[in-house]
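Here the complex is missing one protein chain, while the rest keep their positions.
Note that the chains take the letters A and B in the order they are written out, and that residue 1 is the start of every chain.
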């Protein structure tokens, strides 16, 4: 038994995801498929990259992670199959794997080229079904990686917003907003703790100031903003019993500033 | 083979549900997971309780029902594992199980405390992944219930809107609205029939009056409101070919009054 996980921007109304599963299960009836998300914003490679990076390591060893956010479908963009110590990744070469492969080093990178692994005919607009699903199903079956194409050394990188760290000031930004309106910043918990150490600090977001970390969403009065290291491992701005996004009118890109007192 | 069913307010965009499944399948690769709903309104314990109560008994004996609507995550609220004659239930102790456990009596209630069943480290904000998913996976594997924590006798109750029954008047309210805009009341079919017996009656909802029960949605003219005992077993106000919610401008809490002629 192997798992295949799915991250796509295909939504849930159209038949796109169902057809990917049909193609996979036709080839490999024993595989289990786990949906991570199909509601990535259309063509938003950075969002898919963040979701993958925050998810892949919870899966059993040997899981094939299939990521299809593919604005370049039908162009000359490469199609990647990557093996790391614990996982396989299948995706278009558009940067979507880059943040993950910084945490989980690639052992082998294959450019998928072998038309034996393509449905006939390959459509112009849906390589997710006609190529990536087929490849994932056979990888989960144990086909040797070299059969899918040729080894290459590189993959496309992804430009992500960087932290600015000065002596007494750490500036990040909101990079993801979840269903509850919680604002996830790009300041990871370890960087935050190393920066703050045991000193006093203030966190600035929009026109609000937060002066301590919380350890639950009910740790402050109702409808008050709070800061917490969240389940992604990042500094998150949240609201007890409400949406920090709505309350603060924050969005992706909104600045989060930490200052030492 | 065992089933685990899922009811959460995690939505479908974030990776929360996918990670719960990853954690479960890593521990227990043979289990099957069935989504009941992940679109419970954020932190709406009553809605989750209604969905569970209307769903659990359709599942095979031995199913583990995992319910995660958990505004108190990270606080001192208890974590419950309950065994009944036919099922297991895993949920935070916030009342979400109460209406179900009135129908399906608990045989054993365990307060989950054994850290061997926690991921390390446990996050502050996502016990669904770090505790409840782990526990559900091992319960489905057959671990002895006493290993998860200590036996307790009680669980938190839930305040639900009650029916008012007078001599010739039965007053309930809308407690759930489905995708089609059908208005589900808290008047169950048995109570309705016992109250009305073979007498004439009128049902009042907003400014409309309905004078009989229907036996299909097409039983009245198009765009007319009707009353029907629905698939939940409750008196429901619906509209042929449309949304009763929109047509009547009704919402949760809107009164439904039955009067004997």
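In the analysis below, a contact is a pair of C-beta atoms (placed from the backbone, for glycine too) under 8 Å apart; a residue touches a chain by one contact, two chains touch by 3 or more.
Since we're looking at a predicted model, the values are computed, not measured.
Visitor: Among A:72, A:189 or A:233, which one is in touch with the chain left out?
Guide: Final answer for the missing-chain contact: A:72.
Visitor: For subunit B, which residues reach the chain that was dropped from this view?
Guide: With respect to the unshown chain, the touching residues of subunit B are 1, 3, 5, 12, 32, 34-40, 51, 54-55, 58-60, 63, 178-180, 214-219, 228-231, 236, 238, 241.
Visitor: Quickly run down the residues of subunit A that touch the omitted chain.
Guide: Per the touch rule, subunit A residues meeting the hidden chain are 9-19, 21-23, 25-26, 29-30, 42-43, 71-75, 123-126, 129-130.
Everything that follows uses one rule, which is that only the chains that are shown with their structure count from here on.
Visitor: Rotation angle, subunit A onto subunit B: superpose the C-alpha atoms of these two copies and give the value as a multiple of 5 degrees.
Guide: 120
Visitor: Rounded to a whole Å, what is the gap between the Cα centroids of subunit A and subunit B?
Guide: One centre to the other, that is 31 Å.
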